[in-house]
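Complex shown without one protein chain; remaining protein chains in place.
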Amino acid sequence: MDQNRRQLLIALGLGGTAMLIPGMARAEKNYDVGATDTEIKIGNTGPYSGPGSSYSTIWKCEAAFFKMINGQGGINGRKINFLSYDDAYSPPKTVEQVRKLVESDQVLFLFNTAGTPTNTAIHKYMNQKKVPHLLLATGATKWGDPEHFPWTIGFQPTYQSETRIYASYILEKHPNAKIGILYQNDDYGKDYVKGLKDGLGTKAQSMIVMETTYETTDPTVDSQIVNLKSSGADVFLNVTIAKYAAQAIRKAGEIGWKPVHFLNNVATTISGAMKPAGFENCQGILSTFWIKDPTDPTWKDDAGYKEWVAYMDKYYPEGDKTDNVNAYAYTVAQTLMQVLKQCGDDLTRDNLMKQVRNIHDLELPMLLPGIKVNTGPNDPYPIKQMQMARFDGERWALFGPVMTGNVHV
Amino acid sequence: MTMPPREAVEPLATARLAAIARPNARYLAIAAVIAIAVLLPVVATNFVVFQLTLVMIYGLAILGLNLLFGFNGQFALGHSAFYGIGAYTAAILMDKIDLPYYWTLPCSGVVCFVVGFLFGLPALRLQGLYLALATFALAAALPQILKFSPLEDLTGGVQGIVLIKPEAPAGLPLNPDQWLYYFTLAVLLVLLAVATNLVNSRTGRAMMAIRDHPIAAAAMGINTSLYKTLTFGTSALYTGIAGALGAIVVQFVAPDSFSFFLSISFLVGLVIGGVASIPGCLVGGLFVLYVPNIAERISTGLAGAIYGCIMLLVIFVMPSGAAGLGRVALARAMAWRTRRR
Partner (left out) sequence: MELLLQQVLAGLANGAIYALMALAVVMIYQAIDHLNFAQGEMATFSAFIAWQLIAWDQPYWLAFAVAVIASFVGGIVIERILFRPIHNAPILSQLVAFIALFSILNSTDGEIWNFTIKTFPTPFGREPLFGSRLISTHEAGMIGVTVVILGLLYLFFRGSRLGLAMRAAAANPDSARLVGIRVGWMIALGWGMSSAIGAVAGMLIAPVVYLEPNMMLGVLLYGFTGAVLGGMTSPGGAVAGGFIVGVIENLAGTFIPYFGRELKLTIALVLITAVLLVRPTGLFGRAVVSRV
């Protein structure tokens, strides 16, 4: 054979082999602890008892979701083993449970862990141990900090971006307002207030006439509402969880106080807050939404809504179909499915973080039209868009455009 | 407190038994337990080591409560406050002035001793339930005080303070968890020895006399006010040091970690371990840490109910706690030995 032909054959041979290699690498499986050929172990902590236990339906809904996925054959052929422990909203308990999940149960990653102070307690630990801390069930702004905490990522629109939107609305529509604030005296409450103050800028000092707090050991917030009314406030920022939101709304109605009323998104559940407060007291309350509220008749024939209802009927029948936190649980679980799908057979923690920061225009059935999940190496907030809504009659009515909150750490 | 509790009589019985059961046997038993404790981190995983460190810390906190209630008869429901004050003192010192972690323990101890002593002074006027409420008030108010905005720069406010885990001193082949385990063990042993000495000394007898019969004690010339306030201070010191250790081991302090529910846990641990028993505190710590976990394993939804049922079972079987059971068992063993001779 002459020189050229031999060289050509060798080149072809090498080239052919070279083409096969990526194929071989793709077929090769890569696991970190917690992942095997047949199983993916996921860890979670949340309040099943104590304050915050009214949100425990979220993790029960997710457990049902994973059961559904397993029944359909799992994800990429692997079943999901979802370990969820109670931390009673107490940070030391969260630390203990998370250490158990990571060191004893050897989970691959943590998913949708609940609460702001509780997640703060494990924030450094997760990043030191290099375990993915994914899609946290809290909207505090500090989770979007890939430079210092690359292993942590939130999910829902941040609390601060929500109140920034309210601030813009106030500056535009009620520039001479006197603002009164009621907030829960902890990390979550303060984050909301910061967003409002930052959004109002220099006018914050002059516009805010009263700030008052409550603890989760307080039986009622009636006294705070009476104080707020007497302060002369005509705009009210209501940063409370469901039970206290209902009390606040009802008391305001009882004493005849009708301010422009902004309610934080976490308490917009109709069955959990609005209905107990009494629909007649809720008229005109403003909030923001990024999830379809199940009681909104607009979605009656919507394909996404129908899919969710079918899921609830079959897999989580004891769950409340009028409670929008169950729609939240469904959506965040589906986001996780997308991430795991993108990982394919490379179930290393590094790849998980890479994929979770690589979501493009993901549309999910219960997200409002126009809202998509998007992340990137410099974009650590999966959902940034919200739409305002006003309570009208017995339901929330969306209005205005889909807006983007753009608050960063 | 109108009638002396049963525990008052039993230390005498234990002393008699101890005299009969050669002292060597007791020291041997203690040495064996310490040896096991020292060897444990070698065989156990990091997580178990971490849990056992927490057990020791809770045991120490319960010992503090025991000194006040078990040995001195002052009914206090507020020890989560001293635990929290100790924890925050340590955290603030480590965070703001970079004080090495081992110095924070004496500082927390001193701060808590002072707070306890100052609290003990007006508490002299209160008895029983009223004292319980006053201490409970302190425990219930602490989280709110820690969240108070003007103090935010110092305490971290609602965000709390995140701490860095100390490494083992250079040269030792221990990871941080193991090192903290040994550190806590050393502190615990020292404080246990001090407490045992205290209880078996004149001071201890004075404390117990005040518990059993305050009027007689005063009539015998014991300065009840001084002893009661000093005991309050010492009790707070023990629980405060436990709090400081807790802060270092958990690496995080937040106001809502120190609610009055923690006080209730200490109370449960005290009773399960055995009132007026120093080793019993560790049994109490074990119970408070592990049994809720066991209950959760059995059923997530009814974890609280199962925990309660286990508590009830323990109370029914051993009304005087583990220490009470231990004494009964020891007495029976001694009686059997004497009969055999």
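Letters A and B name the chains as they come in the text, with residue numbers starting at 1 for each one.
The rule is short, and it goes like this: contacts are C-beta pairs under 8 Å (C-beta built on N, C-alpha and C of every residue); 3 or more make two chains touch, one makes a residue touch a chain.
Since the structure is predicted, the reported quantities are computational estimates derived from the model, not experimental observations.
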Omitted chain - touching chains that are shown: A, B
Residue in contact with the excluded chain [from A:Met68, A:Leu83, A:Leu171 or A:Ile255]: A:Ile255
Contact with the hidden chain (one of A:Pro92, A:Pro259, A:Gly272 or A:Pro382): A:Gly272
Residue of A:Asp105, A:Asp145 or A:Glu215 in touch with the missing chain, whole complex considered: A:Glu215
Interface with the undisplayed chain - residues on subunit B: 2, 5-7, 69, 122, 125-127, 129-130, 132-134, 136-138, 140-141, 144-145, 147-149, 213, 215-216, 260, 264, 267-268, 270-272, 275, 301-309, 311-312, 315-316, 319-321
Positions on subunit A where the hidden chain makes contact: 49-51, 53-54, 56-57, 185, 211-213, 215, 217-220, 222-224, 226-227, 230, 242-243, 246-247, 254-256, 271-273, 275-276, 320, 323
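The rule we apply is simple: only the chains that are shown with their structure count from here on.
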Residues on subunit A engaged by subunit B in the complex (per definition of touch): 48-50, 84-86, 89-92, 95-96, 99-100, 103-104, 117, 120-121, 123-125, 185-187, 189-190, 215, 217
Contact footprint of subunit A on subunit B as seen in their complex: 45-48, 50-51, 54, 140, 143-144, 147, 157-160, 162, 246, 250-252, 254-257, 259, 261, 296, 300-301, 303-304
